[in-house]
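Below you will find the structure I want to go over with you.
The complex appears here minus one protein chain, its other protein chains still in place.
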Amino acid sequence: MTVEWRRRHVLGLADFRVEEMEFVIDTARSMEEVLTRDIKKVPALRGKTAVNLFFEPSTRTRTSFEIAGKRLSADVVNFSSATSSVTKGETLLDTAKNIEAMKPNILIIRHPASGAPHFLSRFVSCSIINAGDGANEHPSQGLLDLYTIIKAKGKISGLKIAIVGDILHSRVVRSDLHSLGRMGASLWLCGPPTLAPREMERTGAKVTYDIREAVRNADVVIMLRIQLERQKTAYFPSLREYSRKFGLNRDVFSLAKDDAVIMHPGPINRGIELSDDLADCAQSRILNQVESGVAVRMALLYLLAGGHDAAH
Amino acid sequence: MKKVGKKVILDAKGMERVLSRLTHEILEKNKGAEDLVLVGIMSGGVPLSKFIKEKVRAIEGVDVPAGYVDITLYRDDLSRAGYQPRLKRTEIPFSIDEKKVILVDDVLFTGRTIRAAMDALIDFGRPKNIQLVVLIDRGHRELPIRADYVGRNVPTSRNETVDVMVQGSREEWKVLLNESTPARGNQ
Partner (left out) sequence: MLLIKGGRIIDPAGRRDETGGVVLEDGKVKDLISGPGAPKGFEGTVIDAAGKWVVPGLIDMHVHLRDPGYEWKEDIRSGTAAAAAGGFCSVVCMANTKPVNDHVEITRYIREKSEREGFANVFPVAAVTRGMEGKEMTDYAELSEAGAVAFSDDGRPVASSLLMRRALEYAKAFDLLILSHAEDAEMSHGGAAHEGWTACRLGIPGIPSAAEEIAIARDILLARLTGGKVHIQHISTKMGVDLLRMAKRAGLPVTGETAPHYFTLTDAAIEGYNTNAKMNPPLRPEEDRMALLEGLIDGTIDAVATDHAPHDDYVKRCEFIEAANGIIGLETALPLTLALLAGGKVAPGRAIELLSANPARILKLAGKGSLRKGADADVTIIDPDAEWEYREADVRSKSRNSPFFGWKLRGRAVVTIRGGRVTHSLLAGVTAGA
């Protein structure tokens, strides 16, 4: 496959061509081989520095990027900040410029404000990977979901994929709409009306408030974490009500295809969006997602900083 | 660079003879095929190592394990590459510990590819020794690397290229020497 990779940043999948997404997956495949060796390290990013600039708490994504960088022999540095807004102290721009003065090659940014990485990309000269901005996108998650499904099902086109949960606030959904929806899968988005905006149908996905309709004959069911820390005003009456009508249990899951798989970006609220037994069942690909995640993130780091100045 | 002339310096039959001779040399020097493993360097070395594997089978009746290595992640010249180096695959589905690894490549030039391949192999295990067989040695070494088995020595100037065409069927295999106008500046 000949794809000319000219990207300086990975801010979102919205402007990725299908060929580019396939190219990243292909690169991830090669990276995954490195992860099967005894010595899980290659010198490709030796001497390069990646900084995890996380303004939102996250252990798994940050660790995933850290491991990915280290496997490529990069130096990975973690910077966490609880503050995000201008009024609370140092502005986002000042923080980023300070870090940039230490000459990292890549900034990996997670921030609660949609558009924060896009904003920074106008002011810093190193590469930026968006590790999640507000409700906008989480491109590496979108790609690892794609990779996981391709590995589980052998293809993506023609599959019915149900995504259930807080669609309104989910950056994972928005990235998946690009990585899965534009690759030929049929997407069904499900949640209570307060959390599942009909506008999403403009992307070609279907929106339903009935989980049984979403899961029926599905090949893949992706459950989203109900974000308790984000709801400031009630979008549904109680967690009990939510898990009864929108949680995935054996009964609902039996409507899916026999070989359907379950995915979840994590962390799981066991017993709320996903029942305990399903989280660990044979059809769960949740841990595969984590595995695929490291390979995909290695691919992104490599493509952005793999020794060449060509993209700048 | 404008290609001025292409010369066939080895045709399919010629390649067959050279590869046969190389296989005999390998077997002679190692006193047989015991503990030998073949590792072809992606991409040009892979069809050649397959050929050698078949030849060993024909001569000794033994199936030598063969794998291939992609050295892209070990290159030292990525900063100078003006393009995005595409990753290929590495597959060495056997242990190389205590084995005699026969590294197979099509053209030996600066030696940097071989250095990268050795780095990759060391990450896979601890071979007894590593021997290098190349079809063409075109000179201009930049590192102290030498091949143990050489098909043809082809002295070249820096702005010529040697292309080993081993895609497609064996009847179409050939080695081309491309003369070109001098490159502008240093490469």
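We call the chains A and B, going by the order they appear; numbering starts again at 1 in every chain.
Here, contacts are C-beta pairs under 8 Å (C-beta built on N, C-alpha and C of every residue); 3 or more make two chains touch, one makes a residue touch a chain.
None of these values were measured; they are calculated from a predicted model.
Just so you know, the chain we are not showing touches A across the whole complex. Considering the full assembly, A:Arg174 is the residue among A:Arg174, A:His264 or A:Arg297 that touches the omitted chain.
Residue A:Leu92 is the one among A:Val24, A:Leu53 or A:Leu92 that touches the chain not shown. Residue positions on chain A in contact with the hidden chain: 14, 84-87, 91-93, 111, 113-116, 118-119, 133-137, 168, 171, 174, 197, 199-200, 202, 232, in rising order.
Please note the rule applied: only the chains that are shown with their structure count from here on.
Looking at the complex, you find that chain B touches chain A at residues 70, 72-75, 78-79, 81-91, 119-120, 123-125.
By the touch rule above, chain A contacts chain B in their complex via residues 1, 3-5, 26-27, 29-31, 33-34, 37-39, 41-44, 72, 302-303, 306-311.
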